[in-house]
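Here the complex is missing one protein chain, while the rest keep their positions.
The block that comes next holds chain A.
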Amino acid sequence: MAPPPTKSDQQVASEFTAYYLQRATKEFAEDLDKVRAADDFKNDALQTLISALQQGTAMFSAEEKRMIVTAAAQPARKS
């Protein structure tokens, strides 16, 4: 059986947000570079961009976040 959850919802949420951002920046690296080079990228644009990327976390329920964040590594096996 799974061990009882040890992380608080808040911890899970912030870890998930970090993971989400990391994935997003990896998947859209090329597009993000283009946005940063755009003429209108100034002042608060970076903050807007980060906030825009991470707002997608709202689509995930607390359980879904926990499921993804608490997934622990398994030793790889050949099947």
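The rule we apply is simple: a residue touches a chain if its C-beta (ideal position, glycine included) is under 8 Å from a C-beta of that chain, and two chains touch if they have at least 3 such contacts; residues count from 1.
Please note the rule applied: contacts and distances are computed from a predicted model.
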Report the protein name recorded by UniProt for the chain absent from the figure; options are "Mitochondrial distribution and morphology protein 10", "MMS19 nucleotide excision repair protein", "DNA-directed RNA polymerase subunit" or "Ribosome biogenesis protein Urb1".
-> "Ribosome biogenesis protein Urb1"
State which residues belonging to chain A touch the missing partner chain.
-> 1-3, 19-20, 23-24, 27-28, 31-32, 34-35, 38-45, 47-49, 51-52, 55-56, 58-59, 63-64, 66-74, 76-79
